[in-house]
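Note that one protein chain of the assembly has been removed; the remaining protein chains are unaltered in position.
Here the chain labels run A, B and C in written order, and each chain numbers its own residues starting at 1.
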Amino acid sequence: MSKRLYVTPYRCIDCKVCEQACSLANTPVPGVPARPRVQSFKVDDQNNFVLLCLQCDEPSCQAVCPVGALERNPETGAIEVNDKCIGCGFCVRACPFGCMDYDDTHNEYIKCDVCKGDPACAKYCPTGALVWSDKPWTDQEAEEYAKKKSSDPFTIALEMTKK
Amino acid sequence: MISGNGKPFGSPQALLERAEAIRTERKAIKQEIRVCAGPGCIARGAKDIHKQFQSEIKSHAKELKAAGLELDATLSEKCTGCHGMCEAGPVVTLEPEGTFYTGVKPRDAKKIVEKTLLHDQLVDPLLYELGHQRGGGKAERYTDIPFYSLQVRVALRNVGVVDPTNFDDFLAEGGFKAFAKAVSEMTPEAVIDQVEESGLRGRGGAGFSTGRKWRGALRVKKDRVWLICNGDEGDPGAFMDRAIMEGDPYSVLEGMMIAAYALGATDAYIYVRHEYPLAVEHLQLAIDKLHTAGLLGDNILGTGMTLNIRISRGGGAFVCGESSALMRSLEGKVGEPRAKYVRSVEKGLHDEPTVLNNVETFTCVPAIIDKGAGWFASMGRDKSKGTKAFSLVGKVKHTGLIEVPMGRTLREIIYDIGGGIIDDRPFKAVQTGGPSGGCLPADKLDLPVDFDTLSRAGAMMGSGGMIVMDDHTCMVDVAKYFINFLIGESCGKCVPCREGLRQVYDLLDKITKGEGEDGDIEKIEKLCHTMEVASLCALGKSAPYPVTSTLKYFRDEYEEHIQNKVCRAGVCPSLIMYEINEDCTGCDICARHCPTEAITGIKKKMYTIDPEKCISCGICKSVCKFDAVDIKSGDKIVSRDAVA
Amino acid sequence: MSEAKTNETVHLTIDGREVDAPKGAMILDVARGMGIDVPSLCAHPGLEPFGACRLCVVEIQKPGWDDWYKQLVTSCLYPVEEGLKVWTDSDEVRQNRSVVLDLQMARVPESDYIRELGRQYGVEKTSYAERDTKDTCIMCTICVRACEAIGRSAIATLSRGPDKYVDVPNKDACIGCLVCASLCPTDAIPFTANDNGKRRIWDKEFDLVTDERTGEVLGTPEYLAHVQKRAEGNGLVWPETLKQESAKVKRYEYARKLSRVADVEDRLADEAK
Partner (left out) sequence: MSPRRAKKTDVDLDNTEALEPSAGDTGAKAPPRPNKSRPSDLSDEERAADEILAHYPLAEPSLIMVLQELNDHYQWLPPKALLRVSEKLGVPFGKVQGVATFYKAFSLEPKGKKTVKVCLGTACHVRGAGMLVDELKRSLKVEPGHGMSEDGDYSLETVNCVGACAMAPVVMVGDNYYANMAPGNIGKMLKKEKPA
């Protein structure tokens, strides 16, 4: 099983380190930070949340792209924007999660490409809310989770989508 | 008129039997009147002549019957395609004698019927004047005229012989013999072998081996092969394909059918230039007829072969003679060429394998299959086999349509067949290959005409237009003319062609206006080089040839325009002046026609032209009956013939 | 843009450097992939190669050709071949590029972009007759091809030869997406993106739809309708509420929704009891 970005929301403290790391890792021109591909939210008092591209199996962004500028990288499994992009913005409109975005400082359409297999967000996440791994938790963590019966909303949400 | 029984032919054998039957029936015909209905002759009233003949024959029916001539039984009267000698039109020939009447008017029909048909006498004033050729006198038969006797007609074999609207006529002349032979005796492979062996090269211009092209398409294994016949003859001064399509549509179709058999093609197009409505009409008639005769459609001649041929009218764009542009046009798109790095035999029309040949090429195919590759290859020279049709036009005495074996020299064509230059003026240049070709000077007159020799000399075989120029033709003006032509015809896709042509034209225009400077020629040369190597399609790549070839052979004329501000041919309006000489009788006609009132004078005395008011329109010279208007350029009188 | 990408590769030499390239790839793309700067005005990776600007010409030599013989080809349209030798910056190539740029400068004397490019090839000033125009269109037709890709084909080339020009013959077809203007290498398409809630391009005025919460401009109503139609044509569902929301708002809403799933789990756990 190849690696993925796993989110454990209850660990998230909305420190915005992921956003900063993402921004710096994807900056094409030094000194001009790029718009981050990942975003963390403070939803309410209890809940923080990190949202990044789900790398859907049948991505809407890819389906509406008129020039085939969105392609899946077979190595990372991520959908990437290639140089075919003509900037029509259809993908931004089509993504239901708002994970396709336009960076107006660098004039390009952006989305999470898991940093080509080395995601900066996960690397710098201080709490382990974001991990780049082949499974969501280590065995110990899974045990811990079972004990705590803490909710992992993301996992539950996704399990629900499978029915 | 003898007609078929209207049922489709069930086998090649049935077709051949029917042809034989027609030939037997026709042995009874003692006399045939052929009225030339080529474009030139129609323009001069050939249709009226045909009508007049019909009514004269009717009104003389009794006398004719007494003489053993009965319309549609022993006497036949028909319109044929172009007879070739357009300059002498309208032309009427009487077979089997080959009596040749020129300049026929409708009222002459009566004379011909009464004198020639009834009393075996020739109508003397209508006979062709041989002039200095063959010792002068008048030619009784067209075979006596060098214009005809020096020709060898392969592609034009039926043009001027058959009635293009009559299928039986074509069968009687051996039509579809080759197709019947191909489908019943030959494998597709053998057909291609024959074509390749014959050495037939594309008659459209580039001269690619037809056999090799076909083989190439066969190698690309695909479900469908498209066949296209290119009848978008755009070269100004060329009308061979028009003559063939109008005068012998069945031969074109037969050639395509043989190609379709060899390639396994089931769908074909003929792309006809939109200025040729008569060609469309005749081809459509022929296609319809072939469908009812079981020669097109499904199960052709009972062999299981399927072929549908559709006519597509061009939209009036020279660039559509370029094969990739033509295919875009057939797809309903703007006729912009594509880069040719992927060959059209692999990816052509609708991105499927496509074989495209020119009208004349297809027309040669039945003759090759019928008479054998060896026969065809025995004509011509080196790598250019067979014959080639040319339209011989310009300042030559006998303008018209000719066909000669490859390898004849320009001199033979222009002087022996063409009869030399009008008014026996000095020959200056011959332009071959249309806008993509070049101009060859007098010292190249002994060059043999074939694909490779012409390209080496800087001209091109092209589709076969041959325009003869005398000393009253300005070479800078000719170059400018072709560039202007190409500006109007460039598709405007790529930069060197679109922008380069405009700049070359501006520079040439400057030169012809007497505003040329040192360095202009070099600028033109540099530009021409880039156009030649960097343009996208053949039109752009060959666009500079008219300029480069005139620069090569007539550079002094360019320099004269730039340095001395002189146009030695008396053509460039800004460099010439009109002047009235002492031959003027004071008839006042020039003054009356002058649009700017530049001519003044007292009646019956010599008139004068005010150079300030004169706009060099040339009207005075064209209306003057006494050759009293001269053209001056610099200090020299370069007088020019009256235009009319 | 080559279809049927296979794993087959061909071996060729570009500017003396050997390279393996996938069969069917164009010389231009392969050279650029090697970091070689081949100029071009009409090529865009997302659009069909067109071959009109003639700036990307390179010299090639096929195996078996005489040593002295080279041919100039358009690299954006020429697929790589086994054993091919390519020169992207030879004297002949530079000479032709300079003539082409010289011609372009005469066509669009007002274009800074072309002037800058010309300077790189030693053309300071055009040697030909300049057009008297402020127009900077160089007829690369990127706008035409992009508009076609988007599915509108509002922009077309009209007429032919030197008179050929680019225009929108039917204003109804334009959706005001501004893609044409943003892709134009010489900024020849004038537009105002947002002037008091109005957008102007191709002599047509558009309203603008904004995200109520952020005030971010989402596009023209025509544009949004077109995307929706296109998406539905691809079998995508198109939730009404998403139509007029910016990416940011969509993200926030989704995050909120997912965070609420915790409540769902609690409820499920309760029910299980």
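Throughout what follows, a residue touches a chain if its C-beta (ideal position, glycine included) is under 8 Å from a C-beta of that chain, and two chains touch if they have at least 3 such contacts.
These numbers come from a predicted model, not from an experiment.
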item	value
Options C:16, C:64, C:215 or C:235, residue touching the unrepresented chain	C:235
Which of B:128, B:276, B:427 or B:607 contacts the chain that the document leaves out	B:276
Among C:42, C:76, C:103 or C:156, the residue in touch with the chain that has been omitted	C:156
Contact residue for the chain not shown (choose from B:394, B:419 or B:441)	B:394
Chain not shown: contacting residue from B:465, B:500 or B:544	B:465
Touch list for chain B against the chain that is not drawn	39-40, 42-44, 86-87, 89, 234-239, 242, 274-276, 312-318, 329-335, 391, 393-395, 399-400, 431, 434, 465, 467, 469, 473, 478, 481-482, 485, 488-489, 491, 593, 595, 617-619, 622-623, 642-644
Hidden partner interface residues of chain C, rising order	144, 147-148, 152-160, 168-170, 173, 232, 235-242, 253-254, 257, 264
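The rule is simple: only the chains that are shown with their structure count from here on.
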item	value
Leader among chain pairs (count of C-beta contacts)	A-C
Interchain centroid distance [CA atoms averaged], chain A/chain C, Å	27
Centre distance in Å when chain A and chain B are each reduced to the mean of their C-alpha atoms	70
Residue ranges of chain A in contact with chain C within the complex	9, 39, 41, 43-44, 46-49, 51, 60, 63-64, 66-69, 82-90, 92-102, 107, 151, 153-154, 156-157, 160
Chain B contact footprint on chain C (complex, rising order)	50-54, 57, 72-74, 77-79, 92, 95-96, 99-100, 103-104, 106-107, 127-129, 138-139, 157, 159-164
Partner chain C, residues of chain B touching it in the complex	317, 334, 338-339, 341-342, 487-496, 498-503, 506, 523, 526-527, 529-530, 533-536
